[in-house]
Each structure stands twice: as C-alpha cells, then as structure tokens.
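Before anything else, here's the structure in question.
With one protein chain withheld, the remaining protein chains of the complex are depicted in position.
Coming up: subunit A.
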Amino acid sequence: MKHYLEFEKPVAELENKIEELRHLSGDDELNIADEVGRMQAKAERQLKTLYAKLTPWQKCLVARHPERPHVKDYIESLVEDFMPLAGDRLYGEDKAIVGGFGRFNGRTVVVMGQEKGSDTNSRVAHNFGMARPEGYRKAQRLMQLAQRFGVPLLTLVDTAGAYPGVGAEERGQAEAIARCMDISLQLDVPLVSVIVGEGGSGGAIALATTDEVLMLEHAIYSVISPEGCASILWRSSEQAQEAAEALKLTAQDLKALAVIDAIVPEPLGGAHRGREETIAAVGEAVEAALQRLEGQDAVSLRRNRRQKYLDMGQKGLS
C-alpha cells in the first residue's frame, strides 16, 4: 500500500481508481486504456500543481515521507565498494549514523549520514536517525580518516535531531556536536553535504559544516522543528504550520539567505515518487560540487570555509 500524505488525497483517489480500472478485465480493453490514460494525465497535472506550490508545512511532510530515499539508498546507488566502519573507540557503535570508505565516480571518499530506517526493525536499529554522542564521535573519527588519507568527505543529512536522552546527556551530546563542527572547520579536504530529508538543528549542523551545502528541493533545514517552535512560541504544537512558515526552513528560503549553495530538483511529486531519479540528481550535484572544490589547495579550502561561516547572516530576507 502506497503511503499518501494528507494533502495528496485527490491524487490518491485518482491513482486508486486507475488501479481498479487496470484490474478490470473485460471486452472493451481499449476504452479502459483510454480512460486510464486520461486519468493518469489528470493525476500528473494535479501532482504538478500541488508540488509547484507546497507550503512550508507540506514540505515538512514530504521531507519526512517514509518512502523518501534514505541515506543508505544513496550510498548503495552512488558509492561503489562501500565499506562501512563502526564505533567511536570510546563507548559504542551508534547505527543512527552510517559511514565509511567508498568510491564515488572513481575516487575514494569518506561518506556518512544519518539513516532513518525503512521498516520498523531497521528504524529501531538506527534509532530513527537520531544519533547519540557515540554517533557524532564516530563521525569525528571518519572526518579524521578523510583528513589522514586526503580524500573528500561527503555527508548526507537526514535527521529530526540529536537524540535527547539521559545517557546521551551523560556522555556529552553537546560536546560531541560541537567537536564535529570544530573538526570539520579544520579539515584540508573538500567537504560536501546534502540535506536529503530533514535537517534537524544541532544534529544536522554537526555533519553540515562544509564547503558546499546542497539541499533537495523539498527538504527542510531548521534550528528547531516547527512543532517544537510552535509549542514554545505559540504555546501549542497545533500552530506548527504557522511556525513552519515563520522559520523559513525551505530550500528556496535558505538559498535566498545564502545558507545553502545549491538546490537539487526533485522529480514530479517529490523524491518518494522517483527515488532513482532523485538519487541520480543528487549524485550529479555532488560531482559538480566536488569538481568545484577539488582544484583548491588545503589552505584556501580551510580559509574559504571559515569565511563562508563568518559571513553567515550578512544577508536577510527582504
């Protein structure tokens, strides 16, 4: 059963009807084919209109869509000979962040990101993509490995945020996140990150302090979830839609604020309706970004990266 979002209801009805028609066997197959064709065209038109003007809140729903490609899907398709690495060498292995060595378009890279999981078992195993300090310290290890071997670092961001728990606090969640940024800002290799789904606050920036930050067309990236923001500022999580508007968390707004460098277009009806197409588009955008960065020497990479973040906030929305 396909998962439809609330606002996709009209499309869902049409597509269900199309399915029904297809299962009808009868004498006048030609008529049915005609009808199906017409209805498909209509569904597509509806999708196009819907997705052309998604509200920020609808984008949150799309960004969290369970069928949206997740980090493992990207790694599987884009990275050859992937060798996952495990553990922070301090406490444990956090499967919320997956990463390791692999080959991207012929070159060795370190790739990592938050994996949300795709069914109940894997979601629990990956803790829904919410990393604990162990995850961020594993990320630091991988960053250092990229540095040590002089290979580019690619991070894929998809998390509601860092995990809020007693153990996570005791083992220094805040320090682990801070140190990720600290190390990222000192690396001599090209760093590219892609916000592929949810870019949830500190849990996201820990992996996204990079030379180039790309973002999928309907992904979101925010200092706080709209629900969290609404419950604090509106004192009710029901105002999440308003909060989503106010937070300016869409790729389009973030591009205008110069917080991200490029938007990667999604296929009609969102990444969940064209997984392969989306993954390929991300691959192309990452390749282009890497090519822009690979010509630069270590000193300019670090200096430009630092300058980029020092300049953040010089530009507001008009």
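One rule holds in what follows: contacts are C-beta pairs under 8 Å (C-beta built on N, C-alpha and C of every residue); 3 or more make two chains touch, one makes a residue touch a chain; residues count from 1.
Here is the rule we use: contacts and distances are computed from a predicted model.
According to its UniProt record, the chain left out of view corresponds to "Acetyl-coenzyme A carboxylase carboxyl transferase subunit beta" among "Molybdopterin synthase sulfur carrier subunit", "TRAP transporter small permease protein", "Cytochrome c oxidase subunit 2" or "Acetyl-coenzyme A carboxylase carboxyl transferase subunit beta".
For the chain left out of this panel, the touching residue among A:I183, A:V196 or A:I279 is A:I183.
Considering A:G202, A:G270 or A:G283, the position touching the chain not shown turns out to be A:G202 (whole complex).
Taking the complete complex into account, A:R302 is the one of A:R64, A:R123 or A:R302 that touches the chain left out. If you put the hidden chain back, the residue from A:V110, A:A243, A:V264 or A:V286 that touches it is A:A243. By the touch definition given at the top, subunit A reaches the unshown chain through residues 143-144, 147, 162-166, 168-175, 177-179, 181-188, 201-202, 205-206, 209, 221-224, 229, 232-234, 239, 242-243, 246-249, 254, 257, 259, 299, 302-303, 306-307, 309-310, 312-317.
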